[in-house]
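Below you'll find the structure, written out as structure tokens, and then a few comments.
Yeah, one chain of the complex is gone here, protein chain that is, but the others are all in their spots.
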Amino acid sequence: MINTSTNLAGIKMKSPVITASGTFGFGREYGSFYDLSLLGGITVKGLTLKPREGNKAPRIAEASASILNSVGLQNPGIEVFLDEELPFLRQYDTAVIANIAGNTIDEYCEMAERLGSSVDGIELNISCPNVKEGGVAFGTKSQSVYEITKSVKRHSCVPLIVKLSPNVTDITEIAAAAQEAGADALSLINTLLGMAIDVHTQRPMLANNVGGLSGPAVKPVALRMVWQVCGAVKIPVIGMGGISTWEDAVEFILAGASSIAVGTASFIDPFAPVRITEGIVQYMEKYGYSCIDDFRGKLKVF
Amino acid sequence: MINTSTNLAGIKMKSPVITASGTFGFGREYGSFYDLSLLGGITVKGLTLKPREGNKAPRIAEASASILNSVGLQNPGIEVFLDEELPFLRQYDTAVIANIAGNTIDEYCEMAERLGSSVDGIELNISCPNVKEGGVAFGTKSQSVYEITKSVKRHSCVPLIVKLSPNVTDITEIAAAAQEAGADALSLINTLLGMAIDVHTQRPMLANNVGGLSGPAVKPVALRMVWQVCGAVKIPVIGMGGISTWEDAVEFILAGASSIAVGTASFIDPFAPVRITEGIVQYMEKYGYSCIDDFRGKLKVF
Amino acid sequence: MNCQKSIVISNKEICSGVFEMVIEDKCIAEKAAAGQFLHLKPVESNEVLLRRPISIHRLDREKALITLLYQLKGKGTVGLSKIAVNEYIDIIGPIGKGFPIESEKRCAIVGGGIGIAPLMQLTADLKAFGKPISCDAYLGFRSDVYKLEEFSMLCDKTHVATEDGSFGEKGYITDIFAGNLHKYDVIYTCGPKIMMSKIKELCSTKKLKCYVSLEEKMGCGVGACLVCVCKTKAGDGDSWHHSKVCCDGPVFDAEEVLLND
Partner (left out) sequence: MNCQKSIVISNKEICSGVFEMVIEDKCIAEKAAAGQFLHLKPVESNEVLLRRPISIHRLDREKALITLLYQLKGKGTVGLSKIAVNEYIDIIGPIGKGFPIESEKRCAIVGGGIGIAPLMQLTADLKAFGKPISCDAYLGFRSDVYKLEEFSMLCDKTHVATEDGSFGEKGYITDIFAGNLHKYDVIYTCGPKIMMSKIKELCSTKKLKCYVSLEEKMGCGVGACLVCVCKTKAGDGDSWHHSKVCCDGPVFDAEEVLLND
């Protein structure tokens, strides 16, 4: 019997496949394509204390095997989430992870408290490249990662996942700081900061000038970082960045990830997370693995 | 009349199109496809004091719109370069830039001295992700970038270009340090550190486990960094990373680059640098520009 | 929502750079309405990663045919144009809020360039509705004109303008429309933003109902990613919020959207 279940720092999931924050809304849209209970977990769109309208359009541009986005955390605010979106998600047998972003450490703490134990986990977004305040500013220095993690941890009664930015010199240093401060898990990578220019209008393709790069193009960087981090910390890691096939997912698990998240791939194929889950199962069948830990981290390095 | 000539910190080039180090050997191979005098400049394969055999094969893997390489600075050493390769290159009317890498600051200085004024410029490679000693270690901290630049500058009698690594938190800080230390120009980006895994053999695709990511996939990151750096320093910048069409090249120039370098694109189309040069000329014709400075840095940000 | 592969029945250039594609798909044809769009994967490779939104141009519900009209712009539309007959195309759709039909009204459609695409099925629906609805067409092009005959068959009167005067009146279609404003109750428009702004402005001076079909770059196309936003009025005064063109639109009541910023 093949058992794909995962226990991610106490969050029980029936499969290692999660949807990545900001690419899956609050589940309603993709819920009209398939049963959301098929997913290991859903990470919801980044939440802020108050509703946010985000950045100006255009907010997306296409690049080679990738997209740039500059949504800038548009969301209805944590109250609307709790009142209107969470009850919808709770109809399904899947873990719900709340991705939160704030302007100050206090805001993050307040949100963690408001969430209480209504969600299965909290993902601390300290790596959003698309907002001026907060976001990535917290995520690029070990010291501030340590502080914010430590503070929010005190206010959360569910496992705390810290989401790391790839726009750093040494991701293992940041990862270690988060672990040290009490993070229960890590997730990486958020988007790489990128840019595209229209040579005819001579303007940036995004109204925000720069944006976050995601999709297949970032996979090699994401995989390298996940591998480095898994070798540097003991807490579990959710790997993401460009995963669009089951092979991609298996690469991240071989590199040490306990779960994987699918983001941009859903835009291209709404069924991507489901297909990836099926592919992982077939891989396990082929090689006779009965659980994820049978091959997790089993990369044979040269 | 359209004038594509560029004066890059004293290096006179008839066009802003250069070939990127490590992707063009010492010119011989591509010289059998077209006249190398068509190029603004040629940056030769990274040189070391002594010959180096580099890393084990496989040294290349393909990823989405990109490649990973782990050559590890295989080269015949600076003496063979001076004796056998440089005379060949000097037959052509094109600028020759020597890319140098060392294990210690002294090695870099010694090489700069050996090169003397035999080349038109020296590119300080402090960002090679594929060697243990030296290379990237020098390139990720402002302090060490400052020191090595300052030292090598004292020993070079031709313009000194510092090649920056993109694997850093704040590239403008590194760029400023290089400028402060006396760099005459900057070039960026070197490759992003990445990884790929074969899910069947469960081994990394590269014998070096990790490698440098280049090609179209990295362009948005490269362009963003070039734009940031051009806004932060006064010295000229050679932009590179994923340039494979003339539009790509124009994007970098609009972002502020004085020259651009073509790397991986030559592997796919040996004529890429020539086609890109032609495309730039046509762009200038279309919009009535008579020289590169007419549109360099003219990006209209939002 | 559907996501499936549908068969391409025909795909041909009807005028320089403008293609017409006919797709057979019962499911889509049954559900679709004028003003909605399909989110298409133009090429299989990851090189052109995103889907492309293309409006429903014409529906034959009985024969289960959907016609699209598209203009070559970049990699995506060029990819679309290369799909051969009998090949399959990957489609999410139909998506979005289409054009509302208000009965007993005198209507006009104002289309600019490829913006005429979604207006064709609308005029067909208006005609099918029959009296007391009437519909005139105002079609503006830069130079090349297309689809005039089909519009004239479905509309009471068809006005055409080209910017270079190579066909019909020379100038902007908005100017011709401006002169006939008083004849209508409801206006439907799709085209360049500047044209739609102008129409919106004209309509608001006469308090005519006006529906605009907006374009914005899209990611998911289904409402999940929030990249395709436009500003819509929120309550009184100057306050607004960001609505999603893909699912709150693409058709909006002109009074509800802020087109100029």
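Should a chain be cited, it is by its letter among A, B and C, assigned in written order, with residues numbered from 1 in that chain.
The rule is short, and it goes like this: contacts are C-beta pairs under 8 Å (C-beta built on N, C-alpha and C of every residue); 3 or more make two chains touch, one makes a residue touch a chain.
Bear in mind the structure is a predicted one, so any value in this text is a computation, not a measurement.
Every shown chain touched by the omitted chain in the complete complex is listed here: A, B, C.
Checked against the full complex, the candidates C:Cys27, C:Val43, C:Ala64 or C:Ala234 give a single residue touching the omitted chain, namely C:Val43.
Listed residues B:Met13, B:Leu47 or B:Val71: the one in touch with the omitted chain is B:Val71. Only one of the listed residues, B:Cys157, B:Ile268 or B:Val301, touches the absent chain: B:Ile268. Take chain B: the residues that touch the chain left off the picture are 22-25, 28-30, 32-33, 45, 53-54, 57-62, 64-67, 69, 71, 74, 215-216, 244, 264, 266-271. Mapped onto chain A, the footprint of the missing chain covers residues 64-65. Where chain C meets the missing chain, the touching residues are 43, 45-48.
Note that in this section only the chains that are shown with their structure count from here on.
Of all chains present, the one whose mean CA position sits nearest the global mean of protein CA atoms is A.
Comparing mean CA positions across the assembly, the chain most remote from chain C is B.
Taking each chain's centre as the mean of its C-alpha atoms, chain B lies 47 Å from chain C. Each chain gets a centre from the mean of its Cα atoms; for chain A and chain B, those two points are 33 Å apart. Each chain gets a centre from the mean of its Cα atoms; for chain A and chain C, those two points are 36 Å apart. Counting only residues that touch two or more partner chains, chain C has 46-47.
Those residues of chain B in touch with two or more other chains are numbered 64-65.
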